[in-house]
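Missing here: one protein chain of the complex. Every other protein chain is in place.
What follows is chain A.
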Amino acid sequence: MSVSREAQPIVAQPERRHITDLQRVARRLHRNDRVATVLLWGIGGFVALLFIGIIIKLLVDGMPALVKPSFFLGTDDADIAKQIFNTFYLLILTEAFLFPIALAAAIYLVEYAPQGKLVATIHFAAETLAGVPSLVLGMFGFLVFGIYMQLGISRLSGALTLLCLNFPLALRLFEEALSSVPRELREAGLAMGASKWYVIRTVVLPSAVSGIITGLILTAGKIIGESAALLFTMGTFSPANVFTLNPLIGSDTLTTRLYYVKGPGAGQTGLEPMQETALAAGIAAVLIVVLFVINIGARALGRALQKKWTAA
């Protein structure tokens, strides 16, 4: 309490004090508000800078490799032509299983299944499977596809394991795509006397194509970036004749190569430590660029296709 306030006439004092109390509360609240605003901007800015910094660091470190064509085309240990081939081979093989199966499952859940216990069970199964660590799924693939189905450590085992790993994500994305098609379109088709499958084929799928393509590309991103599930199912080595379509040979991908070079294989790759780091940095930069393209491209392509198909 200041001296001047005590000298005020006694009648006005309670009211005045009331006002100054209110003012003090208001001032405190606004100060807190400002502090919180600064704090939240700080946190948001920190996270954004962290993300941008990581990407810049990866690109800068990988730049010497990225601008060198022989890095992509060479078959030396320090180049990645083999791993690029394997990665895309695995991607196509996996999608060949994943895309039809997940799309069919999504069609069943959205178009056919009666809402109830069955749908809830399948959704629960999907969520649980999505939560299984990819390393554990890799061990499962090693046991079931590698040993019980006698596929060994092979590209096929890897693709089947990735099918299990990406099934929940693909299912969710395709379900979203199909659910976004308005009911009226289906009803119009059915009212014309078409069978359900006919309506799905000619009305629902073309209308959902943008979402389906987006889903396809997003799962492709996950397949390209996956590594832990492949350690025991596809191995970390490439055989000499890697450029074949034989699905029964083991091979490494971009990610498993990066892990091997800087992890268990460091010092055993026949490369200088400097070369190992440069190779790893190059692979990391390639992966980041591919993911960038995929994430930005997925939506753009989806939108373009949407226009083309629905207008036709």
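Convention: a contact is a pair of C-beta atoms (placed from the backbone, for glycine too) under 8 Å apart; a residue touches a chain by one contact, two chains touch by 3 or more; residues count from 1.
In the analysis below, contacts and distances are computed from a predicted model.
Participant: So which of "NADH-quinone oxidoreductase subunit L", "Spore germination protein KC", "Phosphate transport system permease protein" or "ABC transporter substrate-binding protein" is the UniProt name of the chain that got left out?
Facilitator: Hidden chain, UniProt protein name: "Phosphate transport system permease protein".
Participant: Of the listed residues A:L29, A:M63 or A:I92, which contacts the missing chain in the full complex?
Facilitator: A:L29
Participant: What residues on chain A make contact with the chain left out of this view?
Facilitator: Chain A touches the chain not shown through residues 29-30, 32-33, 35-37, 39-41, 43-44, 46-48, 50-52, 54-55, 57-58, 61, 100-102, 104-105, 107-109, 111-113, 121-122, 124-137, 139-140, 143-144, 164, 167-168, 171, 195-198, 200, 218, 221-222, 224-228, 231-232, 255-256, 258-259, 262-264, 277, 280-281, 284, 287-288, 291-292, 295-296.
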